Structures are given as C-alpha cells and as structure tokens.
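Every protein chain except one is present and positioned as in the full complex.
Letters A and B name the chains as they come in the text, with residue numbers starting at 1 for each one.
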Amino acid sequence: MNTVKQLSRGRFLLDRGASLPLLLPATLLVLVFLVGPFGYMAYTAMTDLSYANPDQNGAFIGLDNFRQLVRNDPVFWDSFWLTIRFVVASVTVEFALGFALAWLIWRFIERQRLLTTLLLVPMMLAPVAVGLIWRLLLQGDFGMVSYYLRAVGLLSQQSAVFSTPYLVMPTIIAIDVWQWTPFVTLIILAGLMSLPKAPFEAATMDGAGPWRQFIDIMLPLLRPIIALVLLLRGIDAFKEFDKVFILTGGGPGTVSELLSIYAYRVNFKNWNLGYGATVAFMVYLVVLILCSIFYKAVYWKSPVGKV
Amino acid sequence: MNKSWKILAIGILACVLVIALTPYLWILLTSFKGRLDILSPDPRWFFTPTFSNYPEVFLGKDYLPLVLNSLIISISSTVLSIGIGVPAAYVFARTDFAGKEDLFFFFLTTRMAPPISIAVPLFMFFTALGLTDTIYAVVIAHTSFNLSLVVWMMRGFFAEIPREIDEAAMMDGRSKLGAFVRVVVPMAAPGMAATAVLCFILSWNEFLYAFILVAFEGRPLTVGIPGLITPHGTLWGQVAAVAVVATLPILVFTFLVQKHLVRGLTFGAVKG
Partner (left out) sequence: MGVSFREVTKKFPDGTRALDRLNLEFDQGEFIVLLGPSGSGKTTACRLLAGLETSSEGRIEINGKDITHLPPRMRGIGMVFQNYALYSHKSVFENIAYPLRIRKVGKADIESRVGAIADLLQIGNYLHRKPAQLSGGQAQRVAVARALVWEPTICVMDEPLSNLDALLRLHMRTELSRLYRRLGKTFVFVTHDQEEAMTLATRIAVLRDGKLVQFDEPRTIYREPANRFVAEFMGRPAMNTIEGIVRDGIFRAGDIACPVDRPEGPVTLGIRPEQVELVQAGSEDAITLAVDVRELIEPDTLLIFQTGAGALTVRTQKNCDHIEVGQPVGLRFPREALHYFDASTGERLR
C-alpha cells in the first residue's frame, strides 16, 4: 500500500479572507447600479432639471423641490391619499378573504396541492397581462364581465366601468383583490400547516372550545405570519404601477393616478426630471419605512428564526 | 353535521376557483377567436376557433423577436444573479462580520424599493452611459433587483445545511472554497433551482424597468403589450395571443417551484 499523499498548504490560500471575494461582486453590483443611481436621484431632486424646458438645465436649487412638493402640490397629496386608500382597502379585503380561504382549505381539504396551485394562477401572471385581461373583460361594448354585470343590473346599459369615474377605483381594488388574495391564502395556509399541535391539545385539556382556541391560541401563534403578510402586501400595493397603467393610465383625469403613476407622469410625460426625482424619492421613503418595520418586527421573530 | 360543513366548504372553494380561473380562460379563448366572435356584445363561449391571431401578431407584426428578448433578458439576469448572489448568501449564512445584518437589510431594501424610484435614476444613469435602449440595461436592472431575492432565499437554504458538512469536507482535505463549491452547493441545488426559477419568473413578468429603459430595441414582451392597445380598434385577438404567450410558460414554471414558492414570496421568512 502506498502512503496517502499529504496535502500542502498551497491549496488552501483562499481559506483566509475567503468571504470577501465571495461577497464583493454582489455588494458592488448593488452599489453601482442601485445605490449610485439612487444617490444621483437624490442630487437631481435638488436641481431644476427638465428636458421639456431648455431654461431648466439642472441648476442646483437646494430643497426647493421638496418645499414645493409638500406645500404647493395638491396633485401630489391627492395622489398620496389615493394610494393610501387603495393600499388600506385592497389589503384589508385581501387579508379577510385570503385568511378565510386558507382556513377553509386547512380545515376541510386533505389534498391541497392541486387546489392551491390553481389558486395561484392570478398572482403568477405578469401584472401587465392582468391589466390587459381585465381591460378586455371590462370593455364597454363587448367585455364579458361588463355583459354579466349588466345582466344582473350592477352596471347601467350604456356605461363602461372605466369611463365612470366613481367606479374606477373600486374596480381597480377589486382586480387587485382578484390578483393578490391567493398570495394571502398561500402564506396563511403555510402558517396554519406549521402550527404545532401541542398548544391546541393543551387548550383542549384546559377546557377551551373551538372559538376560544381560535382567539387565544391560533391568532397569537399566527401573529408573526399575519404581520408579514400585511406588510408585504402593503409594500407591494404601495408600489402598484403596471396593472393600473394598462387599465386606465391613471385616468379618467387623475381619478386613478396612484403615486407611482404620478411619478411616471412628471418624469416621462412632462420630462420634469428634477421635480420627478423628488416625487420618486418620497415614494421610496415611505416604502423604506414600511420595509424597516418588516425587517425589525417580522423577520427575526418569524418561524424561521434567526439564521 | 361535519360532512355538510365540508360540502359547503368545497362549494365555496369551487366558486373561488371559478372566479380565479375564468378571466384567464377567457383570454385563452379570445386568442383563438375571430374578430366577429370577439366583438359580439354577448359573450361567446363556443365558437369556431381560428389560429390566425398568433401568426398575425408574432410574424406579421414582428413580435417574435420580443419573445426572444424576453428569454435573453430573463435567462441572463437569472444566471447573473444566481452566480453573484449564491456566494454572497453563503457568506451571510456561514461567517460573522461587523455590520453583517445591516448589509443584509440593505439588500432587502433594494428589492422592496418601488421600481419607479429606482427606474428614474437608473434611466438617467444609463443615458449618461449611452446604454438606454439596449438589452444590457434591462439585464443589469433585473440582475440587481433579483440579486437580493437570491441572497435572502439562499441564505435560508444554506443555513439549513449543517456547518458540520463544511467541516467534514475540510477534514477530508478540501479547502474552504472547495467545500463550498463541491459539497455545499450540490446539497443546496434543489433550493437553488427553485430560486433560479423564481428569478426567471420575476424577470419575465417585469414591466416598469424595461418599459422605461428600452423603447424599441431589445424590449421584452411585457413592454410590447401596451403598444397593441389603441383608443379605437384594438385587435384583441392579437393582444390575447401575446398575453397567452407572455403568461403560459410562467404558469408551467409555477407548478415546478410551488413547493418553494411561499419561501420565495416571503423572502425566506416562511418555509412552505
């Protein structure tokens, strides 16, 4: 038998400080293509840059844009409150429906795989396609859903949903509910499936009926997951763009002009990039706040725990 | 008693399923309808199918290259974000260093940021570099936002592989890097596949970045969709055909990764 060749040190050069070269590309990419541009945006927000007006060639104007936005831009504030209402309404309905569905599936269905897979369809479609599908379905003259809405008397004969201002936002919310309720269902269902049996058996022995068990045991145990779902959906709804852009483009007028759409209009329709950067910055700020809540409150207390 | 509740529950779920699926079914049907069937005021569920919408839009209107663009963008951004993100995730899972959790959170914020606030500066940035209207711009944009998803998901998968595996590989004579490449990565392969598929889906479905960064050359399928809609005389059969091509591969993929979907959608916070 030959002796086993002993390994030399040379092969292990990478051992020391091996983590830096592994981590660097990712960090660099994010720094260059996300943080860099973001910093550039923060700077642009403090200029009067506009491609539409040759006089505004990017002079530094400090915080004038922010002052203008906060004090003298009713369109921004309308858009802001519209977005908040949209987020609250759609997330609330999605959560209530999604939780109920998840509970039904968890309680009554043994073979869930196919059912949940099919339920996922709306949320996996490209949001642009969702906008497109519903635009066709709600088309005034030959839309399939319009037809049935008229048939049951929910829509008057000559009108179309998207040309009736007071119907626009409720419809968009309904479409968002159609698209994202499965998300809530899927995640709550995962939470329900991972619930330990023991606390419920203990509660049974302590004399608690089904309702008490739901309130006293199940809801508290699901709290991290519920918070997670609400935050993720909240952040996503706040960023809503694609669907609404295809469905209404923010109209009629500014009836459905959510913040993202408003930011888009200022930047790429009016080409007012300085002011547009300010709007985009504000949108980012709100999401960043929601995001830190997500991280602090949810992630480390999640069922996965600290990795 | 229990039985009738169950029947009621199944009934409700069946209704929900119908509501969830009918719109998609309708667009599928529409893509095979002729103009008259589409424009009929009362919905036509049964009709003589036509297969002309697909060739008309993909060949006649030259939408085929858009499919190719979508593929190139999704595949290359997926490969890039996996290639760059997986090693980073491994470091997050295995080593401790000052500011680790802050850096980790920083990756999350890039994913959570509203596309509109990143797309605006990115547009300015790429304009300065002369990269707007090229496929590279979209690939880079998609890579940077998918990167954080990879880092977050893969950290969880790596954390599930016991450290002893690395240590055993090192005792067997592998270097630290060798242990990662030859032992840990193969063990994490299923999770990595799921992550890759999810990246592909997100990139394929993405609209806003691509819409802002490329106007014509190199635009993916999602960006081609609004161009088909005109205030009057939209050719819905063709629109539907594009929509079906833009969504069907994703649905197939969804079935493949369903097991890890919950995890991907919650950034690893919930195991499916």
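Following the convention adopted for this analysis, a contact is a pair of C-beta atoms (placed from the backbone, for glycine too) under 8 Å apart; a residue touches a chain by one contact, two chains touch by 3 or more.
Fair warning: this is a prediction, and the values are worked out from it, not measured in the lab.
Novice: Considering all chains of the complex, which shown ones does the missing chain contact?
Specialist: The chain that is not shown is in contact with A.
Novice: Which listed residue (A:Pro21, A:Gly58 or A:Pro220) would be found touching the missing chain in the intact complex?
Specialist: A:Pro220
Novice: For chain A, which positions touch the chain that isn't shown here?
Specialist: The missing chain touches chain A at positions 198-199, 201-209, 212, 216-217, 220-221, 223.
Rule of thumb we're sticking to: only the chains that are shown with their structure count from here on.
Novice: Report, in whole Å, the distance between the mean C-alpha point of chain A and the mean C-alpha point of chain B.
Specialist: Once rounded, the distance between the two centres reads 15 Å.
Novice: Could you please specify the touching residues of chain B with respect to chain A in the complex?
Specialist: Answer in residue numbers: 5-6, 9-10, 12-13, 16-17, 19-21, 23-24, 26-27, 30, 38-43, 84-85, 87-88, 90-95, 97, 103, 105-110, 112-118, 120-125, 140-141, 143-145, 147-148, 151, 155-156, 159, 173, 175-178, 180, 201, 204-208, 212, 222, 225-226, 229, 236, 239-240, 243, 246-247, 250-251, 254-255, 258, 261-262, 265-272.
Novice: State the interface residues of chain A toward chain B in the complex, per the touch definition above.
Specialist: For chain A paired with chain B, touching residues are 7, 11-15, 18-19, 22-23, 25-27, 29-30, 33-34, 36-38, 40-41, 44, 101, 104-105, 107-109, 113, 115-122, 124-129, 132-137, 139, 141-142, 144-145, 147-148, 178, 182-183, 186-187, 190-191, 194, 225, 228, 232, 235, 238-239, 241-242, 245-246, 260, 263-264, 267-268, 273, 276-277, 280-281, 283-284, 287-288, 290-292, 294-295, 298-299, 302-304, 307.
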